[in-house]
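Left out: one protein chain. Kept in place: all the others.
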Amino acid sequence: MKIVSAKVIVCSPGRNFVTLKLETDAGVYGLGDATLNGREKAVVAYLEEHCLPALIGRDARNIEDIWHYFYRGAYWRRGPVTMTAISAIDMALWDIKGKALGTPLYNLLGGKSRERVMVYAHATGKELGDAVDAVGKARDEGFVAIRVQSSVPGVASSYGVPKGDRAYEPAQKGVAEEQVWETAPYLRYLPKLMDRVRSTYGFDFHLLHDVHHRCTPSQAARLAKAMEPFDLFWLEDPVAGELQEGLRMIRKHSTTPIAIGEVFNSIYDYTTLITEQLIDYVRMPIVHGGGITHLQKVAALAAVYHVQMGFHGATDLSPINFAASLHFDLAVNNFGVQEYMPHVDPAFDVFKVNYKFERGYCTIDDKPGIGVEIDEEKAKKYPYVAASLPVARRTDGTMFHW
Amino acid sequence: MKIVSAKVIVCSPGRNFVTLKLETDAGVYGLGDATLNGREKAVVAYLEEHCLPALIGRDARNIEDIWHYFYRGAYWRRGPVTMTAISAIDMALWDIKGKALGTPLYNLLGGKSRERVMVYAHATGKELGDAVDAVGKARDEGFVAIRVQSSVPGVASSYGVPKGDRAYEPAQKGVAEEQVWETAPYLRYLPKLMDRVRSTYGFDFHLLHDVHHRCTPSQAARLAKAMEPFDLFWLEDPVAGELQEGLRMIRKHSTTPIAIGEVFNSIYDYTTLITEQLIDYVRMPIVHGGGITHLQKVAALAAVYHVQMGFHGATDLSPINFAASLHFDLAVNNFGVQEYMPHVDPAFDVFKVNYKFERGYCTIDDKPGIGVEIDEEKAKKYPYVAASLPVARRTDGTMFHW
Amino acid sequence: MKIVSAKVIVCSPGRNFVTLKLETDAGVYGLGDATLNGREKAVVAYLEEHCLPALIGRDARNIEDIWHYFYRGAYWRRGPVTMTAISAIDMALWDIKGKALGTPLYNLLGGKSRERVMVYAHATGKELGDAVDAVGKARDEGFVAIRVQSSVPGVASSYGVPKGDRAYEPAQKGVAEEQVWETAPYLRYLPKLMDRVRSTYGFDFHLLHDVHHRCTPSQAARLAKAMEPFDLFWLEDPVAGELQEGLRMIRKHSTTPIAIGEVFNSIYDYTTLITEQLIDYVRMPIVHGGGITHLQKVAALAAVYHVQMGFHGATDLSPINFAASLHFDLAVNNFGVQEYMPHVDPAFDVFKVNYKFERGYCTIDDKPGIGVEIDEEKAKKYPYVAASLPVARRTDGTMFHW
Partner (left out) sequence: MKIVSAKVIVCSPGRNFVTLKLETDAGVYGLGDATLNGREKAVVAYLEEHCLPALIGRDARNIEDIWHYFYRGAYWRRGPVTMTAISAIDMALWDIKGKALGTPLYNLLGGKSRERVMVYAHATGKELGDAVDAVGKARDEGFVAIRVQSSVPGVASSYGVPKGDRAYEPAQKGVAEEQVWETAPYLRYLPKLMDRVRSTYGFDFHLLHDVHHRCTPSQAARLAKAMEPFDLFWLEDPVAGELQEGLRMIRKHSTTPIAIGEVFNSIYDYTTLITEQLIDYVRMPIVHGGGITHLQKVAALAAVYHVQMGFHGATDLSPINFAASLHFDLAVNNFGVQEYMPHVDPAFDVFKVNYKFERGYCTIDDKPGIGVEIDEEKAKKYPYVAASLPVARRTDGTMFHW
């Protein structure tokens, strides 16, 4: 089953998505997500200029071989652009394999380990009261796991808080917004927010929070400890993760579960974190982490050390990645939770999806492969719009982690 | 696709084999090897009495779930009997999945990473000259990787050396033979054997040797160091492996590649060995190591740490396991070598195999699933014969490692 | 003193028990427990088919040699089935030695280190109040050490809680019950239970609790920390124990004493746990842990690192094992506590025991050997009934630890 054509489709139905389409001489095609938020065109060029010519003529069945071809064959390994391109190829090949064999992806990954996938909602507010209300709204919608974020009093802009009434989309058109941030008020504020959430709604649901890399190890350790009375499901990205040892201090001081890695792209970003048992959840998404092939290996490594999977799933990843994630979530034993942020309507104008949300859980139907289709004509209606994620500075102007 | 029947077939075409057959309501059936040399009936009972009733009615597609059902559901985890039973179930389910989808097993494991599988032959001799000749014979047969073993002068019996003219089959009818062994003469003798092999045939082929657990760490370190001039592909099972830290000393003193684990049955037997990089090759076979599902995880863990797969493949494992191993070997990137010891003819009277050996490599055809069939009528012609592996004593009578 | 006959007796007086009986040419016989709950027939086959023929003719006095014969001679080492078979042989040989010398087992193990053996009772309840009352009842019966378990509100089924009014027997006839479990509510609930127990009855008795492997390391660390105000004697099996390093995090965060290993079967399951001082109590029972011979070595290793013995002693082990445990408990210096769960009456119809409970302690009389007899005729009245331990799934269907 030879690959006979390969093309990249860029569209922006609400936000930018990059989609890889591979066609085979068996008449079966596959789709893979190649979206790297704010760096989309680099992935497009990586694929079109450097990968796709080498894909033509290869046997689509040999996914492991093709994975290593592009991983090792790049010579310059790892990194978000490289690994997103590889992920897209890998996803499209698994989609092809499923379609060629007439079976949904999860069945190729070992079958179902569960019937439905617990997802967590985003609840955000411009102030404490709004955030608390948003948690209540998410509970009313049936969510059993909710991530809460809010603006911090005295801090000009906070991660995860929308500006207007629309759902939170941090990327904005054109050049990155420069936000202002200080961690000290946040450290003092967060326990208040969590206390209000728990005292309002009790403990009978999973509560999550994303630090978004904005702590030093000692700040993160302090924060994780301060979160203990609120029984968090996880505290996410407590410190910037390039230095894996940076998580050690948190672990020494707190039992709050830790999730990390939505910006990671390789199993090597996790070796120390996992083998030293510094984390509880893997956040690296399929679309950035080398695809299904690589994530299966990460999940295997994680399982040995009691670590569970908790895929990134914001709307900066396309419905194709989300569907692939659900297949993976259904199949793997060491599943924890799946992030779920519904795409805006235009996305569903372009992508025909096979999953749905109901009362706290997502399910996916039995269409072969990944099961999401793209309407290429409609995609053309939504041309690419350059957009950037924000950056953050401290009040003295220091470039900081967004 | 429900499992509707499950049965265990025991036969002895040359040696004992235990085979699990699962049938589904889709008319597809699967076969798994459940042979545990010298402990066959314990696995039969484990399956028949404790597992098969719980299999009936389960969805054969959900392999991961069923794996955890029997692993965790046993309560008393791990161990050769337990894990062989789980392996048989897992293999049969992968066989079913392949047949149901009409595709060979390797295609479900990621496709082909290579076209053929390098195997190593056994060359054994009753004395040094015989062993050296046996290496020559194996080279003449086209082998590019050869394991050499020989009797040790002054030691009554040695691992790997046949008694008569037949191929080496250590298990013998009835109660275990008690052999006599001393390690000291072996340590002095082995370099002579290796020197003769290399000086006779040169270095242009892979040379292997199996210590069969008979060294202490300091003996093993000395031996591994003494092997360095002979450029071994691997030195196998240098010490008994229950204590993984027992391999540290070898690694400190020698660069000779180390293979271990034909007696292992769990990923947890390898965690220290792999993450501390004390070994180069994983020997745990599919049939004893929890099946394809578990071995995929072991291979993933191994790959991170530069460790390759080198499956046990003596004739104490059935052709079903050997075929499954070849599929696995074809698919995984971090493949090293596959042990290959041809079964005696009666085995092929019962098992119809889809693989062949040619000039140093094995290949397997594209029959769906694992692709080996069993002739149940013929199996009845070869009833079970109780047999035991030998045990070893030192010259003073001390029970020792065989 | 040659072994002249060996047979396995399976009976089910209330629950299944497997008993090994060895007879010698000196007219002395010995009994060993070979019960592996839910996997009984595999042990029977292991013994009958693969071990007993090799026992005949051996000198029953050479226990150490016979131990290594079956441990090393199996080739495929460790695991619950293998080690239970070895345990039964070992126990029967010690029973023979005691009878041959006309002395109780404890006297062969070094004599008495104490006059009586502190045991802990099971106190369980369907809800918090019931559990608290059960603790009171146990105190009234004179127990000075009590393990408390209770159903968790909102969790369909909990470990350790009987369904009807009978004593807790988790195994049920036929295929395993699939229970539903979630850890999060349990983590919130347990401190409330413990608080009520301590505020009702004070601190003047030993309080124990069994987590039954249902936590991740960070959950277990949190729980162990939360238990500190309640002065636990131990917290048992806080995480699944295949990965010994998995206990490290608990130890970093809490001083609550930890017991582990009722599912272990080898000293190698404890090496990291003991040498890194991650635990306080060894739970591996004689019947699954290779017998008296092997447990003496475990106790020796444990003593070096301030670890004490706390044998598993639920009714899934036969009175023979319980009596052997009491001998061991009397003899060893580093004794902690002994689990004690009285067998139902039919068990005593078959097994004539030499131990009794009085005011918190068990004592054993001075009958030679282990001192428990089996009435083989009565055993026949209670034929084997296939039964299985439950399995647990999370609410989304994920196979979990029972």
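Letters are used for the chains, namely A, B and C, taken in the order the chains are written, and counting of residues starts over at 1 for each.
Following the convention adopted for this analysis, a contact is a pair of C-beta atoms (placed from the backbone, for glycine too) under 8 Å apart; a residue touches a chain by one contact, two chains touch by 3 or more.
Everything numeric in this text was worked out from a predicted model, so none of it was measured.
**Student:** Could you tell me which displayed chains border the chain that was left out of the figure?
**Tutor:** A, B
**Student:** Looking at A:3, A:83 or A:350, which makes contact with the chain not pictured?
**Tutor:** Touches the omitted chain: A:83.
**Student:** Touching the left-out chain: which of A:6, A:60 or A:74?
**Tutor:** A:74
**Student:** Among A:157, A:216, A:271 or A:363, which one touches the chain that has been omitted from the display?
**Tutor:** Of the candidates A:157, A:216, A:271 or A:363, A:271 is in touch with the missing chain.
**Student:** Just to verify: which one of B:143, B:186, B:335 or B:402 makes contact with the chain not shown?
**Tutor:** Spelled out, the listed residue whose C-beta touches the missing chain is B:335.
**Student:** Among the options B:252, B:356, B:381 or B:394, which residue touches the chain absent from this view?
**Tutor:** B:252
**Student:** Touching the missing chain, which residues of subunit B?
**Tutor:** Considering the whole complex, subunit B reaches the absent chain at 112-118, 203-204, 206, 228, 231, 233, 251-252, 255-258, 277, 280, 304-306, 308, 333, 335, 361.
**Student:** Take the complete complex as the reference. Which residues in subunit A touch the chain that isn't displayed?
**Tutor:** Within subunit A, the residues touching the omitted chain are 36-46, 48-50, 53-54, 65, 68-69, 72-83, 174-176, 242-243, 245, 263, 265-266, 268, 271, 288, 386, 388-389, 391-392, 397, 399-402.
Everything below uses one rule, namely that only the chains that are shown with their structure count from here on.
**Student:** Compute the rotation angle for the C-alpha superposition of subunit A onto subunit C, expressed as a multiple of 5 degrees.
**Tutor:** Fitting subunit A to subunit C on C-alpha atoms yields 90 degrees.
**Student:** How big is the gap, in whole Å, between where the Cα atoms of subunit B centre and where those of subunit C centre?
**Tutor:** Roughly 34 Å, centre to centre.
**Student:** Hey, how far is the Cα centre of subunit A from the one of subunit C, in Å?
**Tutor:** Distance between chain centres: 45 Å.
**Student:** Just curious, how far off is subunit B from subunit A if you go by their C-alpha centres, in Å?
**Tutor:** It comes to 40 Å between the two C-alpha centres.
**Student:** Using the touch definition from the top, which residues of subunit B touch two or more other chains?
**Tutor:** Residues 65, 68, 268, 271.
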